[in-house]
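One protein chain omitted, others in place.
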Amino acid sequence: MLPWDAEMAGQLHRETIGSTLLRGNPLGDPHERPIWVYTPPEYSARPGTRWPAVYVIQGYTGHLSMWANRSAYKQPFPETADAVFASGEAPGCIVVYVDAWTAYGGSQFVDSPGTGPYHSYLVDEVVPWVDARYRTLAQPASRAISGKSSGGFGAMITPMLRPDVFGALATHAGDALYEYAYVPEFAKAVRYLRAYDGDIFRWWEDFRSRPAFSAEGDGTLLILLGCAACFSADPDGTVRLPFDPVTGELVPERWQRWLDWDPVRMVDRYADALRSQRAIWIDAGTRDEWYLDVGATAFRAGLTRIGVPDDRVHFELFNSGHAGIDYRYPQALTWLAHRLER
Amino acid sequence: MLPWDAEMAGQLHRETIGSTLLRGNPLGDPHERPIWVYTPPEYSARPGTRWPAVYVIQGYTGHLSMWANRSAYKQPFPETADAVFASGEAPGCIVVYVDAWTAYGGSQFVDSPGTGPYHSYLVDEVVPWVDARYRTLAQPASRAISGKSSGGFGAMITPMLRPDVFGALATHAGDALYEYAYVPEFAKAVRYLRAYDGDIFRWWEDFRSRPAFSAEGDGTLLILLGCAACFSADPDGTVRLPFDPVTGELVPERWQRWLDWDPVRMVDRYADALRSQRAIWIDAGTRDEWYLDVGATAFRAGLTRIGVPDDRVHFELFNSGHAGIDYRYPQALTWLAHRLER
Amino acid sequence: MLPWDAEMAGQLHRETIGSTLLRGNPLGDPHERPIWVYTPPEYSARPGTRWPAVYVIQGYTGHLSMWANRSAYKQPFPETADAVFASGEAPGCIVVYVDAWTAYGGSQFVDSPGTGPYHSYLVDEVVPWVDARYRTLAQPASRAISGKSSGGFGAMITPMLRPDVFGALATHAGDALYEYAYVPEFAKAVRYLRAYDGDIFRWWEDFRSRPAFSAEGDGTLLILLGCAACFSADPDGTVRLPFDPVTGELVPERWQRWLDWDPVRMVDRYADALRSQRAIWIDAGTRDEWYLDVGATAFRAGLTRIGVPDDRVHFELFNSGHAGIDYRYPQALTWLAHRLER
Partner (left out) sequence: MLPWDAEMAGQLHRETIGSTLLRGNPLGDPHERPIWVYTPPEYSARPGTRWPAVYVIQGYTGHLSMWANRSAYKQPFPETADAVFASGEAPGCIVVYVDAWTAYGGSQFVDSPGTGPYHSYLVDEVVPWVDARYRTLAQPASRAISGKSSGGFGAMITPMLRPDVFGALATHAGDALYEYAYVPEFAKAVRYLRAYDGDIFRWWEDFRSRPAFSAEGDGTLLILLGCAACFSADPDGTVRLPFDPVTGELVPERWQRWLDWDPVRMVDRYADALRSQRAIWIDAGTRDEWYLDVGATAFRAGLTRIGVPDDRVHFELFNSGHAGIDYRYPQALTWLAHRLER
């Protein structure tokens, strides 16, 4: 393997999708979005064959182009994904790389008056668009979604909301159990916001005016602003934090809106949808900085509680923090590829 | 100042108090307790004078004898306390050092079937014992309580529960806003307990069998075990954790019992008691590892909300973590000494 | 700015250069190397004009393709570089992105029997290749080199060794003062190597057999292996560590070979070369994890000592660690662009 580039056995089609739903979204983000569709090695050689599809989404502050980023001694996921098909380790799949970036760094793949209808965009626009242009097996049993971190969150909730669209999922260190993943961040945010009189929009203005992430609190504040836009915006789009930015006290009704989006707490409400999934991959590093290993454990326990059979679930904690776990993606992809109906 | 010892201007009386209430306590801790009573420089020279009293309590894992610990370039609090009186910086007070240690490292100064009636011991046994033996001004307006960390917590809640006993307080980095102070510890505990099948009593057995604090999680698990014994024990003394030790999920009714002891959440319930205080000192380091600066800010805001006049409150955040803030104690003592009725 | 891509005002030419010198290099790395040459906005419109050239090199584990990596709220350097020319902030330059990757993650831009003649490749092959194909001003006064970390090191030493080629430089957190930058890493390496019986090649074998950087010591051991290959290899290419991997004791003659490559210690030996430079930019973050701010300060002081006039030097420490300082590159580029002869 040379570090600079690689030839793939399959083909990566870099396209643009024009969304109707995202038109006029509240943050002024483009409604024309990049999308990459990967077709496996034998795709053109077997013109009569239809293929399962795995949708891949990014984590917070991730956007589509970052899938092409290269680093030392590692290949980007599109190449490691290609490799599992090229080697025969996994039966061929179409892999769809979806962009749901917003000006705040992400959409959490939900519909929100604070950011836009990114959930609907994904299930009602992207999926049909792909099915119309590529030879997919257009049914939930042959359609999976996977991601890491906020992408893992999206991979958990999307099939819960729309089991008629997705029938399998993989979550790597997906956001869950918000008291551990988010609450400590609120306390940090209170500290960082002391320099901004407790006004996160004064921070946002500052952030946009200087090199990004050059101040210590930038990462924390950005994700909180973004999640508040996704989870607790007013109907008119006004973003509301789930805590008092000066005293740190939780604002119960807003915090409850966040908790309503906690995958662990959603399990019982969406039990049927989860029981309809063919394959659920859950993993996380045992030293995850957001305790997402604990969240993964609770989500796994929830599946047992509602009666998801053990043979449909892969659960694994491994020795790692939150970063540097991209080598897990092709493992989950392989596992899914074997379980999707074809 | 020499590092080895110091002569004090006042006198420290090291005594033992026999408690009736602590007899037969659930952890088998002694009911005979050490107690130190400091009398100020002019105490013997002015036999007709009565003095205000400041009660001083320890933080978690602190016990009475530790007040005598020496270190480099610092004097123990009994000496720095003596110094403010000797120098005339503060008018003389009696200072009472109370022990409320338990086998789990602390009592949180509450009455609990898990540890014993340490709150009642303090207000109903120690205070009368002191008043009977020393020339105190035996009234709440002349009686304060102060402490750091769990001791700061005790200093906040004791006057709330018993404004008929205490009329002033000082809390240094006192436990408050439990979602920030405790919740992240629960997630860490889940990790540490993986090696003990989620059973904190298996850890406890292990802890008692080897050098204390030689395993990474010891500090975290000890304080959680102790606080669970204080806050969420069953009536028969059985200790219950406020979270599932395997999945991390909060157990709502137990967690609520903890929250009922959150000073920030107690403010409204004990508004009259707080409004009756003559002097309330609140401080914390801006980098406190348990976010107790945020808790302090919320507690302070609560006082404003219920109408405690500003001139009775000293609030200060200073650049520090949780440790090494003992130099604040004599500052608060001086401030209190000037405000207690005499 | 959209996060996914950008149009540039100038042009980036992605080419391949065939090296004679790198043929048969000891690590079996390719002798055909990618190279990018950027020509500024007016390059084609002014066919009679020749331009200064700034050579840009990567830090350790950096390879050419990584310049294209995208991230949130930031543009890659080729785009921010383009922007300073497009906006008129800086007069146009040719910018040459050079690859000197090796199997060990880097070459330190030196000639070594352990890795290959990367210094000679850069000055004797890349520079003439560029001058032959692009309208450069082919003289040291119009040629600069810049980089960060190991790239900053390369930017310091290359003009010292070859002032006949380079007449200006910019170093961002460049390796210097090896007792602080490297020595602590040796101690860490001793610990990490305990699991490999002190044999770094057993670690290397392990590293190549599993996901890269999935073990804690990977980053430390990789850079030490690589630097040993660059600085203290035997004439036959055998790599020798500058310390005993079991006891940590320095091996004086090997450690001296490293110190001979310490830019701070090279200043006096290469005083004439340094005095010949038109422009020297030095910066580093005050919290640099390798203490390269201290190294930068010592290098700066060395320039004063040997009589480099102050007006040729830009020195700046800024509040940052080692990472996330790419926003400094266009600032240095602008500064150099104004000082190169044209």
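Going in written order, the chains are labelled A, B and C, and every chain counts its residues from 1.
The rule we apply is simple: contacts are C-beta pairs under 8 Å (C-beta built on N, C-alpha and C of every residue); 3 or more make two chains touch, one makes a residue touch a chain.
As the structure is a prediction and not an experimental result, all values here were calculated from the model.
Engineer: Considering the entire complex, write down the shown chains that touch the omitted one.
Structural biologist: B, C
Engineer: Out of C:177, C:266 or C:325, which residue would touch the omitted chain in the full complex?
Structural biologist: Of these options, the touching residue for the absent chain is C:177.
Engineer: Mind listing the subunit B residues that contact the chain we can't see here?
Structural biologist: 2-5, 30, 34, 61-66, 68-74, 99, 101, 105, 211-214, 320, 324, 327
Engineer: On subunit C, where is the contact patch with the chain that was removed from view?
Structural biologist: Residue positions of subunit C that touch the missing chain: 177, 179-180, 183-184, 186-187, 190-191, 244, 246-250, 264, 286, 291, 293-295, 297-298, 301.
As a working rule, only the chains that are shown with their structure count from here on.
Engineer: How many Å are there between the centre of subunit A and the centre of subunit B, using C-alpha atoms for each centre?
Structural biologist: 45
Engineer: Give the residues of subunit A that touch two or more other chains, as numbers and ranges in rising order.
Structural biologist: Within subunit A, no residue touches at least two other chains.
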